[in-house]
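Apart from one protein chain that is not included, each protein chain of the complex appears where it belongs.
Note that the chains take the letters A, B and C in the order they are written out, and that residue 1 is the start of every chain.
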Amino acid sequence: MKTAFLGLGIMGYPMAGHLSKQFETLVWNRTTTKAESHNIEYSTKTISNFNDLSSVDVLFTCFPTSKEVIELAPKILEVAKAGLVWVDCTSGDPASARALNRMLEERGMFYLDAPVSGGVAGAINGKLTVMVGGDESSLERVKNVIESFAAKIVHCGPSGAGMAVKAANQALLGVNILALSEVLLGLEKAGVRTSTALDVINASSGRSNVSMNLFPERVVGRGFPATFALGLMAKDVRIASQALREARVPSPITSLTENLLEIALRELGPDVDHVAASQLLERWAGTELGIEG
Amino acid sequence: MKTAFLGLGIMGYPMAGHLSKQFETLVWNRTTTKAESHNIEYSTKTISNFNDLSSVDVLFTCFPTSKEVIELAPKILEVAKAGLVWVDCTSGDPASARALNRMLEERGMFYLDAPVSGGVAGAINGKLTVMVGGDESSLERVKNVIESFAAKIVHCGPSGAGMAVKAANQALLGVNILALSEVLLGLEKAGVRTSTALDVINASSGRSNVSMNLFPERVVGRGFPATFALGLMAKDVRIASQALREARVPSPITSLTENLLEIALRELGPDVDHVAASQLLERWAGTELGIEG
Amino acid sequence: MKTAFLGLGIMGYPMAGHLSKQFETLVWNRTTTKAESHNIEYSTKTISNFNDLSSVDVLFTCFPTSKEVIELAPKILEVAKAGLVWVDCTSGDPASARALNRMLEERGMFYLDAPVSGGVAGAINGKLTVMVGGDESSLERVKNVIESFAAKIVHCGPSGAGMAVKAANQALLGVNILALSEVLLGLEKAGVRTSTALDVINASSGRSNVSMNLFPERVVGRGFPATFALGLMAKDVRIASQALREARVPSPITSLTENLLEIALRELGPDVDHVAASQLLERWAGTELGIEG
Partner (left out) sequence: MKTAFLGLGIMGYPMAGHLSKQFETLVWNRTTTKAESHNIEYSTKTISNFNDLSSVDVLFTCFPTSKEVIELAPKILEVAKAGLVWVDCTSGDPASARALNRMLEERGMFYLDAPVSGGVAGAINGKLTVMVGGDESSLERVKNVIESFAAKIVHCGPSGAGMAVKAANQALLGVNILALSEVLLGLEKAGVRTSTALDVINASSGRSNVSMNLFPERVVGRGFPATFALGLMAKDVRIASQALREARVPSPITSLTENLLEIALRELGPDVDHVAASQLLERWAGTELGIEG
């Protein structure tokens, strides 16, 4: 069994590392220095040209958006062997996933959309959750390979379903960051400290991962470590909103969240931590959260 | 130490029960049959007229809204003794709380807004979270009394702060119900089962109390037990939104949530379970969540 | 017939001028220099103290908000004679109007809420539209007095109805400014000049006073003459939104407009022209409207 992993970003780098411990693994990255580091750290081999992929059985990709995947696809499909299973861990859009799936099917290959959650920590620990869309029997063939970096693998539905579930999760992440910012700012003005408010909310029905884990660390602590960029979250929410629109599901909250994150992107730039979207609301309220007297 | 508990609703009834096990407790309810049951179950005594309250040291109230509290206030203040501490567990509005606080202060009495969270189960088990606004020294004097039904008591800030924190929590509860409904309906249309989607989301960053506890039980199971009425949640979110408006905190997500719950109230009636707000989105999407093939 | 006019702002000054040409008119303004100018320009007399109002038959007020009116009310009611008709041209809120109406009724006086539209030009030309709430027979008694500065007087309904109609109009003004900014910015990015887009829209079904009159002059011309301040429009929309909320009319568009204007206020300040709210959307879109190549 021969594998390859294209896209050694903040997530892909450690994922490819786990993969390489169990399977022969070729790697590739647009910026070659990262690939060279990976070769040294994990004894992987960088492909010299795409022909090297011709013997690969399972191909992983992990890029910022579907756009990069689609741009590489012709080069890959030209050389890949029949029977290839392509596991695309990009947080891409369902429509692109379905298009790629059709392209591979026509060539006797198999495409799975397989975005992950669990963040940088999950990637480093090899404990990611993988949400898979596509043919279930294809997934069965590569499940043990994916398990090299995953704690939980869920077959979500037909092609595109993995991308759709990932985007849906991100929309909930986004709406929780914005809604929590709004109400905490109101409480701040009513004389309630952010840490006190979070303490109560986290023992009550409105609690979420955002209130329990992200805000105590980042908003109260005023550290925004940029483990996941605002630009990527905004992109994910755009995907979720677009999928809802195409499915003709009225979704006023998701649409509004999409718009607010677009504004946050303009005001704060794409590279800040996603939780820093709270700073947009702070700006509008004219006060800051988490500052204790 | 003599106590009284006014308002023996679904929450107040067991709260007054716990109270009565440690302190002499008078009770009162608009519908007298409930008070009579309480007398039998907990050996409490119903007040025959409001003069009976003249010897009470700590008074609890727990009504649907601040309106009921304010209507009773003149009768109570006429007879209550100086030094009374009034603990108002109603999920009321901060402005009313502050008005009551001023009224009591003028008479040498003490008012604490002290709404609770934890639901019916928490009330029955005596494990509620109590969020308190008002003078901290007043809280110190009655903390051990409140502990008869509470697992966690948090002093949130000045008068009204308890009400504000409760309403903020409910706004987050409401927005999570609506946003989760939107994205799950989109996923349903993309071929993803609700239970599968929740399984993934609950291992990911978008998870919340709503996705982990309420939707698996109520939306997937299609049981809406009405433990907490939609009408009350809508009222709470209205309070949160109004407080944000008065504090001049732009809050587009909370405002939209307020409006959508107002529509839900019109379409579904006030008495259904709050999680049934998801049915508004189902109606608009033309499909139902949680129906497994 | 003796009249008085309190509040000589940008609107009140010329209105009181027209009034004084037909009726004996006392004037008052917080800043006395304006009252002195008015005395000279129109041969009016400034009241030296509020006792001077005791002989007045018809009293006009025109202040920024109901707050200023309510603050003056006790001083006025103390001295005013029975049978006084008070015509309040302030763009106030319906709840305050109803409260004032009740206060006057108790004293055998008559209150009419009577905000105006037509802008500074309408005030100078004496061609304002006056929207009146309150008792119709009171209006009949003073119609000819109001006509000194009005081209159109409409009895809108019971007390508060005039304020409500005015606020409703302003909400439509606000939503048109924001919505037009959004779509014109999209067209700008698609290569359509603002002036061309307005030319077409103004011959089509989406046209409005904003697209036909305000944007050609102010957004295309990039002149924002501050004839009506953003802060006042935002206040009016807040009144409209609050009235809808109290009437339990779901109003998502008005609520969102209220929130966006609140943000505009934070970003642009209260003193800029109301049409400059378009600059908020320009900022978010990263481009400017009306700049012709």
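The rule is short, and it goes like this: a residue touches a chain if its C-beta (ideal position, glycine included) is under 8 Å from a C-beta of that chain, and two chains touch if they have at least 3 such contacts.
Predicted model only: the values in this text are computed from it and were never measured.
K.L.:
Give the residue, chosen from C:A35, C:I146 or C:L184, that touches the chain omitted from the document.
P.N.:
Candidates C:A35, C:I146 or C:L184; residue touching the omitted chain: C:L184.
K.L.:
Looking at C:Q22, C:T46, C:T65 or C:S117, which residue reaches the missing chain?
P.N.:
Only one of C:Q22, C:T46, C:T65 or C:S117 touches the chain omitted from view, namely C:S117.
K.L.:
Which one touches the absent chain: C:P64, C:P158, C:P216 or C:P270?
P.N.:
If we include the chain that is not displayed, C:P158 is the one touching it.
K.L.:
What residues on subunit B make contact with the chain left out of this view?
P.N.:
For subunit B, the residues touching the absent chain are 252, 256, 262-263, 266-267, 283-286.
K.L.:
Spell out, residue by residue, where the missing chain touches subunit C.
P.N.:
Within subunit C, the residues that touch the unshown chain are 94, 117-119, 129, 131, 152, 154-158, 160-161, 164-165, 168-173, 175-176, 178-180, 182-187, 189-193, 196-197, 199-201, 203-211, 214, 240, 243-244, 247-254, 256-257, 260, 281, 284-285.
K.L.:
What residues on subunit A make contact with the chain left out of this view?
P.N.:
238, 242, 245, 248, 250-252, 255-256, 258-260, 262-263, 266
Everything that follows uses one rule, which is that only the chains that are shown with their structure count from here on.
K.L.:
Averaging only over C-alpha atoms, locate the centres of subunit A and subunit C and give their separation in whole Å.
P.N.:
50
K.L.:
If I count partner chains per residue in subunit B, which residues reach a count of at least 2?
P.N.:
248, 250-252, 256, 260
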